[in-house]
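Complex shown without one protein chain; remaining protein chains in place.
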Amino acid sequence: MKCTLIWQTARLSRRTLLQRLGAAGMLVVLRPAGAWATKETVQQAIRQLIGAREPQPGGVTLRLPKIAETGNSVPLTITADSPMTPEDHVLRIHVFVEGNPEPVAATYHLGRRAGKAEISTRLRLARSQTVLALAEMSDGSVRSGTASIVVTLGACVEEVWGN
Amino acid sequence: MQPRPRLPWCESRPDRRWASARVSARVLVSLVVILGAACTGAGLLLAGELSPYTVEDRRSGYTYLSEDNQRLQDDDFANPGLLWVEQGRALWHQADSTTGMSCASCHGDATASMRGVRTRYPHFDSQRGKLINLEQQINRCREQRMQALPYPYESETLLALTTFVGWQSRGLPMHVSIDGPAQPFFEAGRAFYMQRRGQLDLACTHCHDQYAGQRLRGDVISQGQSNGFPIYRHTWQTLGSTHRMFAWCNTSVRAAPSPLGADEYVNLELFVAWRGRGLPVETPAVRR
Partner (left out) sequence: MAEPRVRVPSTAKQGEIIEIKTLLSHPMETGHSRDVYGKLIPRYIIHTFTCTYNGEEVFRADWHPAIAANPYLAFYTVATESGRLRFEWIDDKDTVYATEAEITVV
């Protein structure tokens, strides 16, 4: 039958295929050293945004896939527990991506008219990392939450193919 | 080190732990019930003219996506490809020529006039004496009927119109014609598919027939079906056509790509469309 012929053409040994693709892998462009966010730059960014306050873990949930099929578009939903009343609400939510070239992903300004402290967006992630979200509350406290993710195809830095 | 996670959609080799498992009568009965329900579901789907994502041994790229990306494709708001559908809709009604004509002048409401069109392209065109694909047909209409300049291949305008027209056939099964005058071009497309090329000396068939479902470093190789094109591809972070995909694949095996719109790519497009016969049009699909 015609179909069967197509599926049996020119069998390539797995070993040869892997060898050739391994060679192609050598052409991945690597970032120069020092071009990534570090623990220090992340801490610096946190200090810049929330000052000297210590974030308290809890009260902030991140919904992030455990494995990113592609780092170019990773869905993220952040929910901060808060009644969102004029007296008690979330002022801002900051998102940090410590495994990326730049440590801060976004800052969302909510306020009393937000109704619900929940944001959904799509991130670009360069490699496997822990995403951190800080929620600044109206009483001056800061709550935090994290989620870890494995990124198999990184964004930002993998320019293997010419497009 | 953490063991590599097993992804549910990857067709991995059978796990030895299951080899010695005994199947109880209860499990058998449950399987029969589930199978019966699935068949009924499939039957209902076919009766409603919409095609399932898997037809015989042909699998749409949708079946190789993570749940998140499947949901993104199905989201009638957030699918980024819809931005091009909307732009295409605007272009459809835009008078853009000395004659003051628009696509709508001849074709009216695209929902009716363009339904089913995507399922038949590319096809043999007697005027050209060779195949014509959807992009070329749109440009032919512009030049000959509207006295307007053709859109460059892969321009935002041509992508938008192609996606808008493709969108009108969403869910309908691909059904290209490969006999009669189209036959030699179909055979040329098949030859291209089977031909080794590039420094890596690989043919399309090696990845997409032989290794479909298996891992390529961090990725899973699909069957390379084209029923979802133009696709919103995360690697490109934008929408792209079939020919852009062919050029990307050629570059990936270190072969010089052909120019977009080249005859060999249109022939290949027909062969690949035939390979995916029966699969639903998913334009605009979301892919990695």
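Order of writing sets the labels: A and B. Residues in every chain begin at 1.
Convention: contacts are C-beta pairs under 8 Å (C-beta built on N, C-alpha and C of every residue); 3 or more make two chains touch, one makes a residue touch a chain.
Computed from a predicted structure; not experimentally measured.
Engineer: May I ask which residue of A:67, A:106 or A:150 touches the chain that does not appear here?
Structural biologist: Missing-chain contact among the listed residues: A:106.
Engineer: Using the document's contact rule, name the residues of chain B that touch the chain not shown here.
Structural biologist: Interface with the chain not displayed, on the chain B side: 77-78, 80, 82-84, 86-87, 90, 156, 160, 232, 237-238.
Engineer: What is the set of chain A residues that contact the non-displayed chain in the whole complex?
Structural biologist: 29, 31, 35, 72-74, 95, 97, 100-102, 104-111, 113-126, 155-157, 159, 162-163
Note that in this section only the chains that are shown with their structure count from here on.
Engineer: Roughly how far is chain A from chain B, centre to centre by C-alpha average, rounded to an integer in Å?
Structural biologist: 29
Engineer: List the residues on chain A that touch chain B in their complex, please.
Structural biologist: 6-7, 9-12, 14, 17, 20-21, 23-25, 65-67, 69-70, 72-73, 75, 150, 152-153, 161-163
Engineer: Within their complex, state which residues of chain B touch chain A.
Structural biologist: Against chain A, chain B makes touches at 5, 7, 65-66, 68-69, 72, 190, 194, 196, 200-203, 205-206, 209-211, 216-219, 234-237, 248, 251-252, 254, 288.
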